[in-house]
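Comments concern the structure below.
A single protein chain has been omitted; all remaining protein chains appear in their positions.
Let's look at chain A:
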Amino acid sequence: MTSPTAASGAAPILELRGLGRVHGSGVTTVHALRDIDLTVSAGEFVAVMGPSGSGKSTLLTLAGGLDNASSGQVLIEGTDLGTLNKSQLAKIRRTSIGYVFQDYNLIPALTAAENIALPRELDGISARAARKEALAALEEINLTEVANRFPDEMSGGQRQRVAIARALVGDRRLVLSDEPTGALDSETGEAVLALLRKRCDEGAAGVMVTHESRYAAWADRVVFLRDGTMVDQTVSPTAESLLASEVKR
């Protein structure tokens, strides 16, 4: 087995409890998410699949503290996001969560390296150290040549990979990514998945939204959403193969 155990015993990093999100009111009410329970432990990589409009991005933004739940709770390493004030929430988002947005969300006025270094500088590390980390992150994704380019000087695929590097710098315990392979060709997409997989194997908890099963298959567990509800999930293969190996002996 390549991935170390993510199953029972590992500390939960992300817990969603009875999570719901309602938009609008009256006849225009949209239940974007209903009563979601989901726990993702250290070392575990979970993929969220579902048709467009099924609530995937809503789930992710709530998990990342970017939106407020209408009901239920989001806990990150045991802390209920609903109990935090603005600056506490901002700190947890910066230090514990790496977030890859569906539309990359790079800051146009900053170069690739500066975009990646920014969250680390906000963490309080020196500009020099942050830049060093940023360059190392770019090297990991084979993209050192864009370090000093601005987002509008990069291809969609490059921007996407820079956004991923930004989410992976520092020791973020929770990596959330929304369609991180959207603009990538098959081989680059795979490299990105290998990177996310590796980060989880090293102990982070990962949640990735995707509609492509080939990428979802890199996850330990696949969760299926329909109309805001979790309708099904595959069992973590680590747990299953542990069972299987026991049967064999």
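Of note:
Heads up, the rule we're going with is that contacts are C-beta pairs under 8 Å (C-beta built on N, C-alpha and C of every residue); 3 or more make two chains touch, one makes a residue touch a chain; residues count from 1.
Keep in mind that, in the parts below, contacts and distances are computed from a predicted model.
The complex includes a chain that is not drawn, and of the options "DNA-binding transcriptional regulator, PadR family", "Amidohydrolase", "Transmembrane protein" or "Protein translocase subunit SecD" the UniProt name matching it is "DNA-binding transcriptional regulator, PadR family". When the full complex is taken into account, the listed residue touching the unshown chain is A:Thr234, out of A:Thr144, A:Thr188 or A:Thr234. For the options A:Pro51, A:Gly82 or A:Gly156, the residue in contact with the chain missing from this view is A:Pro51. Where chain A meets the missing chain, the touching residues are 1-3, 49, 51, 194, 197, 211-214, 216-220, 222, 224, 231-232, 234, 237, 241, 244-245, 248.
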